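First comes the structure, then the notes that go with it.
A protein chain is absent from this complex, but the other protein chains hold their places.
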Amino acid sequence: MSQTVLKEHASSPAAPDTPPAHGSEFLYYGLRNKKLVFGLGLELLLILFAVIGPIISPHNTTDFFKLGAPPSAQNWLGTDSLGHDVFAQLADGIRESYLVGALGAISAAVVGMVLGFTAGWRGGIIDEVVQLFTNILVMIPALVLLVVIGSYLNTRGILFEGVFIGLTTWPWVARAVRAQTFSLRSREFVDLAKLSGKRATSIIVRDIAPNMASYLFLVIILLFGSSMLLAASYDFLGLGPTSMASLGVMMQNANLNSALFYHMWWWVVPPGLVLTAMVAALLVANVGLDEVFNPKLREQ
Amino acid sequence: MSELSVHEVSKLYRGTARGGGFTLALRKVSFELKQGEVISLIGESGSGKTTLGKVILRLERPTSGAVTFGGKDIATYSQRGLREYYRFVQGVFQDPFSSYNPIYRADRVFDLVRDVYFAHVSGKDWNDKIDAALHAVALNPGDVLGKYPHQLSGGQQQRLLIARALLLDVRVLVADEIISMLDASTRVDVLNLLVSLKRAGLAILFITHDLSLGNYVSDRTIILRHGAIVEMGATPEVFGNPQHDYTKMLLSAVPELQKKWHHTALGPVAMPVSPGAEPVVRRDLRALLGGTRAVSSGKSAVALTLEPPVLHEFEPGHLVADAE
Partner (left out) sequence: MSVTVANLSVAYRSHRGDVTAVDGVSLTIADGEIMGLAGESGCGKSTLGNALIYLDPRMKVTEGKVALDGRDLPIADSKAMRPLRMTEVSLVPQYALNALTPTRKIRRLVTDLLKSHGVQDRDEVLTEMKRRIALIGLTDDVLGKYSFELSGGMRQRVTILMSTLLNPSLLIADEVTSALDVSTQRAVGEMLLEFRDRGYVKSVIAITHDLSILAQIADSIAIMYAGRLAEKASTETIVNKALHPYTQALIASLPEVGVRHDQTTLTGIPGRPPSLVNPPAGCRFRDRCPFAVAKCAETPPFEEISPGHQVACWKVTKEASK
């Protein structure tokens, strides 16, 4: 950017009756959008809890207490059938769930965007190949794949689960990115960038991607939510990482130990409720964000 | 001395209409553009004029034929060669607003050029260059620098794009319908700017569907129809003494302030042959490229081959095609 040029002319007043500059416009509407504020606020609270929870928890997950005790002053959310403090497990579990969610979202986003941009920009045979690849991957049931791969591995870690989720959910990122790239690449400002001698990667990164920025943002948020849910379901089925506590594992244990039958609601409800809150807050924020980015959806 | 030479350029598109088929956008178009010359390329929608502009700017590749610049076929350029080409040959398009990336400020179009061509030029020298270019297009730097595209008028946007081209050593400008989206009062300013640039030695390919604009500004005129040249020559001759029926039809249909159309009351309006019918040629690709057999489609009223109608010299410099 010609910084000097901008500085020289920064004092010239903006033309009348024009909308405010882009960044501040989003901020203006964003802060006024109830869904975004609520969703984001709740999510941030949960993240805060994930960070400080294990610190403020008076006990560790490995401490033993009375088996199956209801919530009390000593165990804020009671204990499970094995005598572990539920609150401590919850605090740890949220953290793990966020980690896996982030890992899954990032790997899916990276793979999906690279393939999507390449296919959308180049078109032709490369596009066909990527589409073929995408379609094949979509058809393979991820659960079955996880079972098969999992049976060959002795131990599974968070990294494995996160990357696996990423590598099985990137297709719909790629499709969305490809479609947007297709429509954007025929715009005249892309032609102008070509006429300025710019290379393809530069045009994709500087001209095309920023025009999809709001869309990409929304996609990543959705990925985050769905990764967390997927991880929890895998954990619930016992296909998760072999050596950690997460919300899904908590729910699995609660199920295996017939917690509901024994009226141990403090073991069953919290993990499910918290997981629901984590994902729902994201989705609500997402809807709000969509309204902020897309002026036509705003209610005046 | 020729700047740019277009030799038998053809462009075939795979059809997107129902039923597939091919579209012949350009059929062996040939002409030369000389230094300081303005050629108006006149045609209606579907004539192929925009495609020709894109082929010359190497934004599209011709199916056959070649565009030569400085004696070299532009299709053979490497990435670096292409960059050099763009130093001399630039384009400005119809919709000024969409040439700008809306999330950046308008003067980013200058920065794009700077990054590639003037990376070693100092800040102050660069600003001087910008000021000079803006001055050449009669824009006040204070009015346009630092603004977003939506804060500028169509005329300002268009002139800024021309200024961008002037930052390079442009010798050929492809102006594709650059006037049509501007208001009447700004059109004239941009037109007069083109005239002054022409007088300074710039060669311009002025693509338009508006005959009166073409007549005002150009030295030679090419009339394009269904991807082929039907008439070509010095502007006063083509407009003053049109030979091809299509040219005559176009001239008679132009609304003028002083002359009224000859309106026949009651009864169907006589429709000229061309409008609407999109020439879609089906199937026989080999026959098309082989070039001799006429392939007619059910939809089109005109049977098309790759071979354009033959051009005859009616008078020196004034070429007219046979009826198709």
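Read from first to last, the chains carry the letters A and B; within each, the first residue is number 1.
Here is the rule we use: a residue touches a chain if its C-beta (ideal position, glycine included) is under 8 Å from a C-beta of that chain, and two chains touch if they have at least 3 such contacts.
Since we're looking at a predicted model, the values are computed, not measured.
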| From the list B:Ile39, B:Leu250 or B:Val320, which touches the chain that is not on show? | B:Leu250
| Hidden-chain contact residue, picked from the options B:Leu112, B:Leu161 or B:Leu211 | B:Leu211
| query | Which of B:Leu82, B:Val188 or B:Leu311 touches the chain that is not shown? | reply | B:Val188
| request: Among B:Thr23, B:Asn101 or B:Thr235, choose the residue that contacts the chain missing from this document, as touch is defined above. | output: B:Thr235
| Positions on subunit B where the hidden chain makes contact | 17-18, 44-46, 153-154, 183-189, 191-192, 195, 209-213, 215-217, 235-236, 239-240, 249-251, 253-258, 260-261, 263, 265-272, 274-278
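We take it that only the chains that are shown with their structure count from here on.
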| If you average the Cα atoms of subunit A and of subunit B to get two centres, how far apart are those centres in Å? | 48
| request: Going by the contact rule at the top, pick out the subunit B residues touching subunit A in the complex. | output: 57, 59, 79, 82-83, 86, 90-91, 93, 95, 98-103, 105, 107-117, 123-124, 126-127, 130, 141-143, 145-148, 150-152, 161
| note | Interface with subunit B, subunit A side, in the complex: residues 1-2, 4-6, 8-10, 12, 14-15, 18-19, 21-22, 187-189, 191-199, 207, 210-211, 213
